[in-house]
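What follows is a set of notes on a single structure, which appears directly below.
Note that this complex is displayed minus one protein chain, with the remaining chains in position.
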Amino acid sequence: MTDGPVLSLEGIDKAFGRAQVLKQVSCAFRPGEVHCLMGENGAGKSTLIRIISGAHRADSGRIVFDGVSQERYTPAWARTHGIATIYQELDLVPNLNAAENIFLGREPLGLLGRIDHAKRRQRTLEILASMQVSVDIRRPVHELGIAQQQMVAIAKALTVDCRLLILDEPTAVFTQTETEALFALVRRMRARGIAIVFISHHMDEIFAIGDRITVLRDGVVASTGPIGEYDHDKLVRHMVGRDIAVGQRRTVPADAEALLEVRDLCDGDLVRGVTFSVRRGEIVGMAGLIGSGRTETARLLFGAARASGGEIRLRGKLIAPKTPFEAVQLGIGMVPEDRKLDGLVLRRTVGENAAYTLVRKLSRFGVVPWRRVRREIAGTVTELSVRPNRTTALVARLSGGNQQKVVLGRWLAAGVDLLILDEPTRGVDIGARSEIYAVIRGLADAGLGILLISSDLPEVLSQSDRILVMTKGRVAGEIPGDAATEENVMALAFGQPGAAQRAAA
Amino acid sequence: MTTPPLRALSNYGQVIAALLLFAAAALTEPAFLTRFNLTGIAFQYSVIGLIALGQLPVILTACIDLSQGSAIAIAAVVLALTAPVLGLAGASVLAILAGGAVGAVNGLLVSFTRIPAFVVTLGTMSVGRGLALTLSSGQPIPVRDPAFMNLVRLRFFDVPGTFLVFLFGAGLLALLLAQWPVGRAVYAVGGHEENARLTGLNVPKVKILVYVLSGLTAGLAGVLLTSRLGTGHPLSGTGYELISISAVIIGGASLFGGIGRVSGVVAGVLLLGILDSMINLSGTSPYLQGTIKGVVVLAALAFSQWNLSRAAAR
Partner (left out) sequence: MSQADVEPQAVRAAERNEKTSIRNLTVEQVSNLRLLALFVAVAAIGALLSHGVLLRPENLSNILQQNAVLFVVVLAQFLIVVSGGFDLSVGAVTALASVIFVGCIDYGLAVSIPAALLAGLAVGVVNGVLVTFVRLPSFVVTLGTMQIGYSVAKMWTGGGTIQTGFRGATLPQPLLRFYSVDWLHVPLPVWLAIGILALTALYLRSSIGHFLFAVGGNARAARLAGIPVSRVRLTAYAVASLIASVGGLLFALRVGYGDPQAGTWLALDSIAAVSIGGVSLTGGEGSILSGFLGVLIIAMLDNIMNLLGVSVNAQPIVKGVIVIATVYIYSRRRS
């Protein structure tokens, strides 16, 4: 084995439609090195690893494996040459046990083509032993914890001679001990000369495990170098630094009526005592890393999940919505994170999708005043300038931004008091974005309280009157909109309260 | 973590239920443990058992086969029609292959079109029945060969031969599913088709295989029914697919695929047979059967659902 990189990327470009996702990205992955990829959401990390795994094809640039440029770089080629990717969605079959999964389709065979169970078991134990992890190999993997499942997926990757292992946010849902076990494994693999690409949002993890860092920002390599050259502040500075157009922020007087008051809201490991409030006419931004419990908190407020503890007050009254149906009745609306899966009925029309709440509101004993519904929805669609401006267009045909306007229109029509927006502009183009921001501000001006959850830091900073930062299931801190900067929000999100207080002061 | 005895109880619950029901029947119905009664159940439920064994791998891959009853009829008619030309042995083989051909058509359609398995086999169920009726002109065709008709009445140590065939088939299938790579492939395709494909399994091949197997068992069932009746009847096997699906579900298999075992299916078949016999012997309306079977199917399903959600909560 030479000391040269296992794989290097040279001048990679990648665009989806008009959106240039990667621009002239170059980096090299060396044997026995843990290479950390960092960057905000949307910086291009996932696209980059999909190119490494062969799932996406670069528009231009070279992929060099063992010093040889590869023209036909496919997922199958990558796999057979020892490039393994462990995505957050593991490629395991849930009803089979660890040994069955690891050797699925490649079982060691004995007499008459029979599976050699003893050999399979022994080789499984060998691999797991070499990883120094213990997994119950008799149980179907869906009965194992998520961390153990990940170990099985890694073991599966190790059965072929693994040269490069990509771990895509492996620790997002791990506990501390699980993370430590994974790190021990990563270090052992590093010692065996495997090149490792490690993606994480948690800075302490990067510093604990990384040898080299590449920071992506807006699809370009913002900075790269050995870990020793970096500290927290430097990393954050490289990651952020996008232009932020500040919206018309306002400070809602502290004595304004509190619309929503949440105290010690809990649900399992993900939401561990969340306390905050939203006043009428106020846009409260909620920032934090993926897995910090923001979406889960929203689902509790909206009755899509049941809280295990804590209290929610709406207009001063204690509420405990058990279903979204009840939440809507109480005056709460939510724009969910995954528009296609949770937001829209794609095979129905724009008008129908926008009208669900209105139909409910206007119908009496099941009788729907269709003429009025139609008129009001046509008005809403025009008001939001949904294109095409037709209630009968199929919603699946619309662009992401227009689809999102349809979901927003639903809550405009419903007449709710509190609107929760979970990643409202994900996958939305710039033009529609500013339209959506204007709608949100308009709703706040009309007296609604808005809870804006977003992983897009510039969005939270520019739109919010007040910013809550969540870490590990708790509100780590609160920053007034004017005082918030990318640095102090990120610092809070990464769990450094000291830095944030300095910045806020 | 479930302790071993508890785990065995939940894995073999159907077997235990079948044994308990058998004991209950033997204790309460004096006529139950008679040779006449047991032979009757053994024959009828061996035939159903065979196609249930064929249905199990199909359901394990999260598909379904509604065409089994029609494949039985095709086999019966093919056997009766070709017996004068090919002789009974040759005709029987051809009949079983005819059943397999129905399965092959199902498998190809399910694998290579995007038509749901339910609709494909609903269609071939109709086509198959039509073919059987057309080939036979709608009339039962006699197969008057005493040797052939006695075949099904053979006994070994007083156990009906057909029942042994069923048990042998069950053993074979259990071995295949547990010991050969194709068995793991069947469970993998049903457990997570996409990941099975990503791992490199040939998903269409697996699906065609399970459907052909299902068709072959239906062909064999058709031969046995013909031997028993002495005629190849174009309406034989009507509704059998629903009984085989019921047996598989009572046996603890999940319609969503990936979960189910041969022992459960055997127990499910026996449960249905014993229930059937108890109702007959008890002198209540024979038509109560449908109600009881329906309730048992729904209860078994509700139970497995409850089990699943409990497992998920753990």
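Chains: A and B, in written order; residue numbering restarts at 1 for each.
The criterion applied here is as follows: a contact is a pair of C-beta atoms (placed from the backbone, for glycine too) under 8 Å apart; a residue touches a chain by one contact, two chains touch by 3 or more.
Computed from a predicted model, the values in this text were never measured in an experiment.
Only one residue in the set B:Ala101, B:Met125 or B:Ala196 touches the chain that does not appear here, and it is B:Met125.
The residue from A:Ile137, A:Val240, A:Val373 or A:Ile479 that touches the chain not shown here is A:Val373.
Considering the complete assembly, chain A touches the hidden chain via residues 302, 304, 323-325, 327-329, 333-334, 336, 340-349, 351-352, 355-357, 359-360, 363, 366-368, 370-371, 373-374, 377-378, 390-394, 396-397, 410, 414. Interface with the hidden chain, as seen from chain B, comprises residues 64, 109, 113-116, 118-120, 122-131, 133-134, 137-138, 234, 242, 245-246, 249, 255-256, 285-295, 297-298, 301-302, 305.
One rule holds in what follows: only the chains that are shown with their structure count from here on.
If each chain is reduced to the centroid of its CA atoms, chain A and chain B end up 46 Å from each other. Taken together, the chain B residues at the contact with chain A in this complex read 179-181, 184-185, 187-188, 190-192, 195-196, 198-201, 258-259, 311, 314.
Of all residues in chain A, those touching chain B in their complex are 91-96, 100, 104-107, 109, 113-115, 117, 143.
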